[in-house]
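See structure below.
Only one protein chain is missing from this complex, and each of the others stays in its spot.
Entry: subunit A
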Amino acid sequence: MSELTLTLLRLGFLAVLWLLVLSVVAVLRRDLFNSAARRPAMAGAAPAPARGGGGRPPAQQEPPPPTHLVVTAGSLKGTTIPLGQAPILLGRAPESTLVLDDDFASGRHARLSLRHGVWMVEDLGSTNGTFLGRNRVQDPVPIAPGAQVRIGRTVLELRR
């Protein structure tokens, strides 16, 4: 076997070795950015600030609609979520919009949804309940700006 062939084999082997390792990295990269890559597509379908959004009745000028959901207490304190048109599912289940890390929250705990320009909160049959201020929520209830929605130990507010 000639020297040249062996050298080529040697380099080829190293190349394939790196190819394998790098393709593993590529798989992981797809794994990491998978969910992030899907998100902009959805956000595009529902532009972030609800102002001037398609099917809303023009009636409501004052006060301006909230644009962010902010976690003000609990383990996710400080998290903000921009509000679009789409409903927001809150809970511990991984498919939730905001995945709560809260022992007192249910898998699918509550949902915020925009109806006729007003954000409503409703409980999805959670074990420990959803509270708007001091009151336990069952069916969709409008959230006043600045009102506190409490789920377990997590408190959320709508902000402009």
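Assume a contact is a pair of C-beta atoms (placed from the backbone, for glycine too) under 8 Å apart; a residue touches a chain by one contact, two chains touch by 3 or more; residues count from 1.
By definition in this document, contacts and distances are computed from a predicted model.
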item	value
Name of the absent chain as recorded in UniProt (options "Beta-ketoacyl synthase", "Amino acid/amide ABC transporter ATP-binding protein 2, HAAT family", "FtsW/RodA/SpoVE family cell cycle protein" or "Trehalose transport system permease protein SugB")	"FtsW/RodA/SpoVE family cell cycle protein"
Touch residues of subunit A, complete complex, unshown partner	1, 6-7, 9-11, 13-14, 16-21, 23-25, 27-28, 31, 34-35, 38-39, 42-43, 45-46, 48, 57, 59-60, 81-84, 86-89, 91-97, 103-104, 106-109, 111, 113, 115-118, 120, 122-129, 131-142, 144-148, 150
